[in-house]
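A selection of the complex's chains, in situ.
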Amino acid sequence: MAFTPLHDRVLVRRLEGEEKTAGGLIIPDSAKEKPSEGEIVAVGAGARDDDGDRIAMDVKAGDKILFGKWSGTEIKLDGEDLLIMKESDILGIIA
Amino acid sequence: MAFTPLHDRVLVRRLEGEEKTAGGLIIPDSAKEKPSEGEIVAVGAGARDDDGDRIAMDVKAGDKILFGKWSGTEIKLDGEDLLIMKESDILGIIA
Amino acid sequence: MAFTPLHDRVLVRRLEGEEKTAGGLIIPDSAKEKPSEGEIVAVGAGARDDDGDRIAMDVKAGDKILFGKWSGTEIKLDGEDLLIMKESDILGIIA
């Protein structure tokens, strides 16, 4: 079952295990909102600018991203827990 | 009786039964707002950009969509319960 | 006595009797805000876009519409109760 996010939304798989990877990105234990790591599964066609033209998305399927821990809406697709969020909720791309 | 949504609104038939379909989309049992599945029945002509030109709709009648559970206004049309919502309330298209 | 709504406003006659019409639109008995049915009596010349140009109205006098129950300002014109609302308060057109 394929899911295509609308406008500037992306479908994200949360990478829980990465939080404990040594030498990589580790979420600090503080009271502040903590960003999470994820992988882009699918992207929308992009929002539209003031002239109604599409704005190209800056992320693509396969990108590993960092996003605010409470960003997005949880869905279960083919039994898998995924997140739908807006591109603007993404903090950056990990390479 | 036909109903044509105005501007960037869409008319949606909620697909309640799909919540229990195996191997498909299952709404998780959590405290977060849960998205619902639906089918587009009719679409408006589109909103207008800053120059007053129409912005084409990204969904069409027949599309199966995911939307926020509390999105839209309930109406009963020819005895059927339907929803009117804005295109921006749609999370994405299921194919 | 004629009344011409300003900008993107419309003058609407509420169609109360339609709420009970069989086979047509019936407002559901729920706690949610219920849309009402009405008929467009007069329309404004339209709002203006960012360049100051008129945006054509999507409804015209005679259109049967659905609108949010609490939309608009009540006025009495030649003894008749009417409503003035913005075009954006209209959910769609019934045909």
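Observations on the model:
Note that the chains take the letters A, B and C in the order they are written out, and that residue 1 is the start of every chain.
Note that a residue touches a chain if its C-beta (ideal position, glycine included) is under 8 Å from a C-beta of that chain, and two chains touch if they have at least 3 such contacts.
The shown structure was predicted, so the numbers you read here are calculated from the model rather than taken from an experiment.
Every protein chain here shares one sequence; 3 sit in place, and the complete assembly counts 7 copies in total.
Following the convention adopted for this analysis, only the chains that are shown with their structure count from here on.
Chains compared, chain A against chain C: the Cα-based superposition rotates one onto the other by 105 degrees, nearest 5.
Averaged Cα coordinates give chain B a centre that lies 23 Å from the centre of chain C. For this pair, chain A with chain C, the centres built from the Cα atoms lie 41 Å apart. Residues of chain C in contact with two or more other chains: 50. In the complex of the two chains, the chain C residues touching chain B come out as 23-28, 30, 32-35, 49-51, 53-56, 58-59, 65-66, 68, 87-88, 90-95.
In the complex of the two chains, the chain A residues touching chain B come out as 1-7, 9, 11, 44-45, 48, 50-52, 73-79, 81, 84.
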